[in-house]
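Heads up, the thing below is written out as structure tokens.
With one protein chain removed, the remaining protein chains of the complex are shown where they sit.
Let's look at subunit A:
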Amino acid sequence: MASFSKMIPQQALVIRDGEKKELPADQLVVGDVVEIKGGDKIPADIRLIFAQGCKVDNSSLTGESEPQSRSCDFTHENPLETRNIAFYSTTCVEGTATGIVINTGDRTIIGRIASLTSGVGNEKTPIAIEIEHFVYLVAGVAVSIGVLFFIISVSMRYKILDSIIFLIGIIVANVPEGLLATVTVSLSLTAKRMAKKNCLVKNLEAVETLGSTSIICSDKTGTLTQNRMTVAHLWFDNQIYSADTSEDQTTQPFDQSSPSWTALSKIVTLCNRAEFRPGQENLPIMKRVVVGDASETALLKFAEVILGDVMNIRAQKKKVAEIPFNSTNKFQLSIHETDDPNDKRFLLVMKGAPERILERCSTIMINGKEEPLDSEKAEAFQTAYMELGGMGERVLGFCHLYLPENEFPDTYLFDTDSMNFPTSNLCFVGLLSMIDPPRSTVPDAVSKCRSAGIKVIMVTGDHPITAKAIAKSVGIISATSETVEDIAKRLNIPVEQVNRREATAAVVNGMELKDMSSQQLDEILCNHSEIVFARTSPQQKLIIVEGCQRQGAVVAVTGDGVNDSPALKKADIGIAMGIAGSDAAKNAADMVLLDDNFASIVTGVEEGRLIFDNLKKTIAYTLTKNIAELCPFLIYIITSIPLPIGTITILFIDLGTDIIPSVALAYEKAESDIMNRRPRNKRKDRLVNEQLAVYSYLQIGIMQSVGAFVTYFTVYAEQGFLPSTLLGVRVNWENNAINDFEDSYGQEWTKYQRTYLQWTGYTAFFVSITIQQVADLIIRKTRRNSIFQQGLFRNKVVWVGIFSQIGIALILTYGLGHVTALNFTPLRFQYWFVAVPFAILIWVYDEVRKLFIRRYPGSWWDKNMYY
């Protein structure tokens, strides 16, 4: 809320009791008459009763970038559109006005947005839900096994106290102690990785949310486009040429040999008031800062790229008169001397709205020759104009006239007020059209989203035609798909008769959206795969987001304005623009794109999916050894053998050897199919699903237990206790008073000697689990691909994990083997290798599993074995 508070204007000029007073804005009441002038912030929502040349900058509220003029006239039903209301927190750019306060504080439009933003609750992220689900699952398994064995042990006549200790032991063995650390570490790692790619993640869990995103509602300006007008097409000599619109153009490839182009380039260069800021000669042209409006900047840079030093050319052809662009004339005109010393004629150049320019022309230049402008040529112009306009581009017409030397000698004084020079019967030269072109990375990013099953919806305040053109050029509307209107046009039937189901694409106007019920909106969102919302008021963004969420989608929203903040907050993941974004938007968002680049979102999606996958792998890894920790306990209770592994030892696995490897899985690279599968269905595709639990618990876990038990029995057998002797010995074994316990060979053991042997057993069991966890770690690197496809050594951290695992085990066994309290003993070296065949078996078995999954997709094996 701090960013909202900062917007509060300090003072307001109020007329009360017939006197003008300066009051703090928060003391205004409804009905106060306030005066504002250029530069003031509007102190409340006011209705204007007097305005003189007043313009307000509503960009923070509505996203409209150009200042809006304000008058006392009621022009629209919608308060946001009518001219006679100025809004709290916007700025008066020029002029003066007087108005009556109609709303203050929270009741103002911006206040409502603010309270909407704070009102939209922070809901649980998908990953939080998944982890909660996982916790329930593990708790369920732990408690039910615990209770089951409590009942078994009670019925086997163990003491109640012992049974309770067993119960606690079983639950402890089941708790994945290291998981919390792993989740946090993987999230932070990814956040760090994303920060490198210019995505700032504010809310760690949001990273994963992005991965499960199924709909992206993207803003157009600045996110999909470069936010910079660029010349896209030219029309001269009856032909349309395309220009390069990429971010770093250095040349223009179209045919520049025609004399008409020479003429056109002169007009483009001369009839232009924009200038480069000085001192930028070393910068690439596209990066230079220009003083001037967007179109003129585009023309200036265009000319600079093709012709070189424009400022020099202008200096050579001295300007003698100029009429700047205004909205009544809709043209701009200037008169120049020529740089040819033999040619004393003046050159009049003009540019403006194409139809206005054409009206003033009587001839048209074709291949450098002036030809009369007959109806055929006028029609060619119309066709070209329509075509360029249809591509959503802003079109400008250019014409010129060499003033006859006899009428206009070089001493002639031009007067722009009386216009003592011809402004009609000019020679039409050509058209230039400009657009804010898409970023070059966007089409690729959009197609990546497509193949990843993510629907990209464009939501823009722009004109439908421009929006559609950009949507088509970036692939949001694919080349083959049609809207209802397109089909109607093609079949030449009224729009109403078109079967709406046939159209895959839809362009929805904000005005239509306003009259739609939520069912109608749902219908559009369901039936069309490619949707563009144009002319949307920012408030409608929220409606669209809610509509998408009603479909069960996980929605990502990009936005920059204050007005977007409710939608950003409402979205499952709000993404604010780092450069163009307002503070309020950044506050409401979960993620900030520092370079405003849509392609970063795709990276984010990939990272998010990767996190989910890697968490799955980590959990699978962690769960596996729980069985190897639990089984000894169960066997101990049932068959009364000496306890194979102690609680302290279990903790050393969970919090010692296993921590670094499970974190290492967070560094695992994505599997090849990560961006080719559909987003996960948050209701069905759980983090920990049945297959994962079953495969880890009942297959790999059991294999590990078998391997560890072989080691355990080997240790006891080689010390004199054959497996047959061990069964049922628990009570005597643990009896402190029995100090002549006989082994299979007739030797007698004291209690302490037995206990020490039992610790050796713990150590052996521990070492076996560790060795097999190495295999478990390796197999968990992939879920579908072979380890050899993934690269055994690509993830170096996994190897750090493996070495740390073995290192910690070595330290515990040999370094701390003499510390009685830890229950470790120095182990004979060969016992480290007893479980190795089982580790290899685990690896081979998992490779076979993955092979069948890849070979037979959709088969019984795939359904039951793929987690």
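Observations, loosely collected:
Methods note: a residue touches a chain if its C-beta (ideal position, glycine included) is under 8 Å from a C-beta of that chain, and two chains touch if they have at least 3 such contacts; residues count from 1.
Heads up, the rule we're going with is that contacts and distances are computed from a predicted model.
A chain of this complex does not appear here, and its UniProt-recorded name among "NADH-ubiquinone oxidoreductase chain 3", "Galactosyl transferase GMA12/MNN10 family protein", "Sodium/potassium-transporting ATPase subunit beta" or "ER membrane protein complex subunit 8" is "Sodium/potassium-transporting ATPase subunit beta". The residue from A:S69, A:T82, A:Q753 or A:N785 that touches the chain not shown here is A:Q753. For the options A:T91, A:T182, A:T714 or A:T782, the residue in contact with the chain missing from this view is A:T714. Contact with the undisplayed chain is limited, among A:V706, A:V729 or A:V797, to A:V706.
Even with one chain removed from view, subunit A keeps its contact list with that chain: residues 123-124, 126, 129, 549, 554, 572, 682-683, 698-699, 702-703, 706, 709-710, 713-714, 717-720, 722-723, 736-737, 739-740, 742-753, 756-757, 760, 820, 828, 837, 841, 860, 864.
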